[in-house]
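A protein chain is absent from this complex, but the other protein chains hold their places.
Right after this comes subunit A.
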Amino acid sequence: MLAKRVIPCLDVRDGQVVKGVKFRNHEVIGDIIPLARHYAESGADELVFYDITASSDGRTVDKSWVERVAKEINIPFTVAGGIRSVAQAQELLSKGADKLSINSPALLDPSLIDTLVAEFGQQCIVIGIDSFFNEETGTYEVHQFTGDEEKSRKSAWQTKDWLQEVIKRGAGEIVLNCMNQDGVRKGYDIEQLAALRDYCSVPIIASGGAGEIQHFVDVFNDAKVDGALAASVFHKNVFSIADVKSAMHNNGIVVRPIEP
């Protein structure tokens, strides 16, 4: 049986792992390589590295650490951050990244998705979507440049429409960052994820809101996602990946056992 994935997310800024609340007020968590090694050894199914400033600064992710991560760990990892050309994508993949996650640059030029899929294959092109529930209008809005509070703003897209657009263009996987929940540890946005699951024919990864072990059980059982991303609960040792997988297993969710 295909296992549900537990995915620590490492926000990278200036070569270090940081964590913000609602995408803001970042604090330093630690160095990239020891954290990557720690998570790979303690049962993570995959890792995601976001260079959270790259898109909004108009520069690409500092790539020197990508190769060091690839050398170090024996599980897959995704790199995100300002990738807007075939050449940039080629460089990251050639350094050993397994997947690339595209967010703001795809909103600026959706044909980038088609180009990257044609060049590197669907399996390595992930689309990250920052989705914000607007209480006034009652709609889910796609936001861009969320790594920088000065530049963060909403796009013209509603989340459901953008999701279908990126899948039509060949996206191999979706990471849905539910912004209202990000960093506040109140649980994943199950309502939104469950609603969008029906529109998503590729794997979908929940992101934003994990605070308790039960939140993982709930998002897999109630929103039928393929994976769940979390950052601060793991960075701050609120609980371990082993704790999460044990609870998932006890609730009938298929997990990959942690290797001895």
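In this section, a residue touches a chain if its C-beta (ideal position, glycine included) is under 8 Å from a C-beta of that chain, and two chains touch if they have at least 3 such contacts; residues count from 1.
Following the convention adopted for this analysis, contacts and distances are computed from a predicted model.
Think of the chain that is not pictured: of "ABC transporter permease", "Glutamyl-tRNA(Gln) amidotransferase subunit A", "Imidazole glycerol phosphate synthase subunit HisH" or "ATP/GTP-binding protein", UniProt labels it "Imidazole glycerol phosphate synthase subunit HisH".
Residue in contact with the omitted chain (choice from A:64, A:123 or A:139): A:123. Within the full complex, the residue among A:70, A:195 or A:238 touching the omitted chain is A:70. Of the candidate positions A:11, A:51, A:130 or A:226, contact with the unshown chain belongs to A:226. Counting the whole complex, the residues of subunit A in touch with the unshown chain are 1-5, 40, 45-46, 67, 70-71, 74-76, 93-96, 98, 120-124, 172-173, 200-204, 226-227, 256-257, 259.
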